[in-house]
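Working notes for the structure below.
Missing here: one protein chain of the complex. Every other protein chain is in place.
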Amino acid sequence: MTNAIIQSAAISKQFGSATILNQLDWQIMPGQVIGLLGRNGAGKSTLLECLLGLRETDAGSVRIYGEDVAHLSDVTRARIGYVPQKSDLFEWMTPRQMLAYFKALYPRWNGAKVDGLLARWGFDQLMQNKPISKLSGGEQQRLSIIRALAHDPELLVLDEPVSALDPVGRREFLRELVDGVIERGTTVVFSTHILSDLERVALDLAFLKDGRIALQGRLDDLLEGARRVVGPASLLDGRQLAGELRRQRTPDGSVSVITHGGAGLAQLGKESGVRVEALSLEDLFIEVTQ
Amino acid sequence: MTNHAAHLFSIATGSSEPIYRQLVDQIKRLVAAGQMAPGDGMPSVREVAQALALNPMTVSKAYSLLEMEGVLTRRRGLGMEVAARTGTAQSVQERAELLRPTLERAAMEARQLELDSDTVLSLFTQILKEQA
Partner (left out) sequence: MSAALKGPAADYWLLWRMALSTRHPRASAIVLGLTGVATLVVALLVQLKNADPLLTASFALRIALGGMMMGWMLYFVPGAVKLNSPFTARLVPRLRRRLIELTALVWLVAIVSSALMAQGTKLSPALVFLGTGTWLAAYGLGQSGNRMGAWVQFAAWTCIVFNQHLPAGLVEQLKGGTGFAVAALLMLAFGALALQWMFLNGGERHYAAREAQILQAEKLTAAGQFKERRQHRIGASLYEWVLRRDSTARNSGRLLGHLLGARNHWVYRALAMGGILAGGVVAVGLLHAFGSLELQEMTANIGWAGAALLMLGALFDCERRNVRLKDTATEQALMRLVPPLPAGAPAFNRHLARTLLRVGLLEWAMLAATVLCLGLLSGASPADLGMQACLCCLTLPVVAANLRDHAHHAGLLGWRLLCGFVLSVCISFAVGAVAHTVFGLPVLVGAALASIVIAAALVANGFRRAETAPYAFPAGRLA
């Protein structure tokens, strides 16, 4: 607990009368690759912004590398890379100018990596001298990622980094994440809707619902343990199953229960009329966040 | 004594099986089918992670599991290689074990259709005869 990189305790945030974050606790350990999932408007961006100190919280505290996010030292700032959802990329500059500008402000800068990524991700000479506002959404997003990776951060926070990229772009991004980031032991936190990317790369998941982390755990364990038990109400009503998450009546009168304690359900599956199904990540997402 | 490349493997996202389990099953099948002979070199964790855009820990987990089950062995300084088989009898048992998940699924469906085991077995025998 004491060596968590990001340590947030009981953060709350309200926008007007709506509560976005409700006494949320979250710890992120060094080297973790964790995906943050949630419905649209659940507050994933707000949570990430609060964790980085970009927005103030109404209550609670956040510490990064032991420092209060409201007063990060320059050393800590140089270890953090952030890809915001809406690119905040100085649209009047050209990519080359923008990267030169950031290079001057960060102590560590991996010029070789930047050049390599620019070349591999389709930024030829012509495009490097076009103002960023003239680039397409996908190109701007790729540039935003390059900028965040350029100073070899130890903590990488990504807010829907691939929403505008086509499948090839996303695969390239994942490759770079695996090769250049995860291999070096960087801690990665990212929020995305694209579950297939998460499955490949993330080891941990956190589901944000109703202002709290509703479910968190290792991806493999969650997938292996998640089951949907469907059976007649006579058998399942009033019977508490291990690790139960949600219980619902289907239109035809039977009961559907989502649990993530899959191991103990083998016995239940043998009873007649009861069906035990494994869940994919998408099913789990839908069930947990509804 | 071939060294296999990482693109021999493939994984599918969106399934209910975790990716490390998919890799484990796939490698077991390849070994059982003879496509990977004992002593063949396995691609490094890094190569597989790069090729499939996976977290290296996932690949490493799969390899460790296979090593524990005796399908792969670790060579000093040279990475993983396919373990030597210790006799044909074991291989039959191993292969039979690989069929278990599919048969379990079939058994569940049979139970849902409320078929008795005799009907199911005779159907299976018939299918095997057709396939042969």
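A few points about this structure:
We just call them A and B in the order they show up, numbering each chain from 1.
Here is the rule we go by: a residue touches a chain if its C-beta (ideal position, glycine included) is under 8 Å from a C-beta of that chain, and two chains touch if they have at least 3 such contacts.
Since the structure is predicted, the reported quantities are computational estimates derived from the model, not experimental observations.
The absent chain, not drawn in this view, touches the displayed chains A throughout the complex. Across the entire complex, the residue among A:Leu52, A:Ala226 or A:Leu265 in touch with the chain not shown is A:Leu52.
Only one of A:Ala10, A:Ala59 or A:Leu105 touches the chain withheld from this view, namely A:Leu105. Across A:Ala4, A:Leu24, A:Ala42 or A:Leu72, the single residue that touches the chain missing here is A:Leu72. One chain is missing from the display, and on subunit A it is touched by residues 52-56, 72, 74-75, 77-78, 80, 82, 84, 88, 90, 92-94, 97, 101-102, 104-107.
We adopt the following convention: only the chains that are shown with their structure count from here on.
Note: centroid distance subunit A to subunit B, computed from Cα atoms, is 31 Å. In the complex of the two chains, the subunit B residues touching subunit A come out as 11, 13-21, 46, 49-50, 52-58, 61, 108, 111-112.
Those residues of subunit A whose C-beta lies close enough to touch subunit B in the complex are 33, 171, 174-175, 178-179, 182-183, 195-196, 199-203, 219-220, 223-224, 226, 269, 272, 275, 277-283.
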